[in-house]
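A single protein chain has been removed from this complex, and every other one stays in its place.
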Amino acid sequence: MTQISQPDQQFIKVSIWRGAGDKGGYETFDVPDQESQTILDLVSYIQQYIDPSLTYRFACRVGMCGSCAMMVNGVPRWTCRTHVKKITDKAGSLTIAPLRNLPVIKDLVVDMDVFFDKWVRAEAVHHPTRSIEQGVQPVSEDTAERQAANAAIECINCAVCYAACDVVASNPEYLGPAALNRAWSLVNDVRDGGREAILEAVSGTGGCHNCHSQQSCQKYCPNELNPTASIAGLKRETSKFALRNLLNPANKHNQGEPA
Amino acid sequence: MKVSGHQRHGLWFAYISHRLSGLLLALFLPLHFWVLSLALNDRAALDGFLSWTDLWYVKVAEYGLVFLLSLHFFGGLRLMALEWLPWSARQKTYAATALAAGFAVSTSFFLSATFYG
Partner (left out) sequence: MINARLYIMQRLTALIMAPLVIGHIGVMIYAVQNGLSAEEILGRTQGSYFWAIFYGTFALAVAIHAAIGLRAILHEWVRLDGMVLNLVCWAIAAGLAGLGLQAVYSVTG
């Protein structure tokens, strides 16, 4: 990217949220309009040529790493793969803010700790079933479970779904679409031994049952995953699990024992 | 309440219609139950309330209530199908169908109340 200052240069007005924590406001910059510009290009231009103190986060620039998500005109997006031309409203203005539902560290950088803590709280972590001596477990691609796991697996942890979700905004305990989507792919993974621990973890007060199927998560997921469908799957499995425990309480604390 | 950018899509509106219709129905229920309870001790008062239903604006309000009930009913069926049946990609179609069905059912009630009543 080069700094351009030709006489007929068009400019885009970009309002960017500046500040830390709850305090701050929007600051407007004029950025040269260039061909095939992404939102991340605009932010980088401002940081490199106008105000070096602007703070933002990015790494790969090709939609792999999930670190550059921001609110663009009120909608969460992966900024490195979002073209300016596709976003600007009729007035040609752009507003860029830090991701919703997460505490702001500075400017466009949010603290992702809560987001990842909730993955752990949802037991969305691998529960190994084999030691290294036992070798790799074969995985059949044909089963319905494997297909459900595969459908949920390409998450890049960008937190776009977490920012899009109104339940997260109004219920701070709610585990959120990304953690629950991961939990669902593990429930369906034959290599994971934590099925019951996961089902219990997503059945509490912040669990999957709080989802109201607004489906903003699946609408805005840049990888076109469908956390709503994953959460629906968890609602079914946790209900069956809870009803089984209700009918046969002796089963409840036997989990993890060899069959 | 301001609708912000990320909420501007059909399925979010389906969510908010389900929530608001449920909320209004829950607020209406105590009044509904109380009026019916008058049948036991004060039948004249019950008839007094029921005669209001001849007023055109009360008929419109009833139309509204039946619309809320049928919208919540079809919207609820949509949600249970979404959760318990295999996933379908036609979520927006189902939400629109629920709205249309709620409108059709409540309109039949309104026509029935207006042209026969």
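The letters A and B name the chains in turn, as written, and every chain counts its residues from 1.
The rule we apply is simple: contacts are C-beta pairs under 8 Å (C-beta built on N, C-alpha and C of every residue); 3 or more make two chains touch, one makes a residue touch a chain.
Values in this document were obtained by computation on a predicted structure and should not be read as measured data.
Residues of subunit A in contact with the chain left out of this view: 167, 170-171, 173, 203-205, 207, 209-210, 212, 235, 238-239, 241-243.
Counting over the whole complex, subunit B has residues 19, 22-23, 25-26, 29-30, 32-34, 36-40, 43, 46-47, 50-51, 53-54, 66, 69-70, 73, 76-77, 80, 83, 105, 108-109, 112-113, 116-117 touching the chain that is not drawn.
Definition applied: only the chains that are shown with their structure count from here on.
Between subunit A and subunit B the centroid-to-centroid distance comes to 35 Å (mean Cα coordinates, whole Å). Those residues of subunit A whose C-beta lies close enough to touch subunit B in the complex are 71, 73-76, 100, 163-164, 166, 212-216, 219-220, 226, 228-229, 232, 235-236.
Across the complex, subunit B meets subunit A through its residues 4-7, 9, 11-12, 15, 18-19, 79, 82-84, 87, 91.
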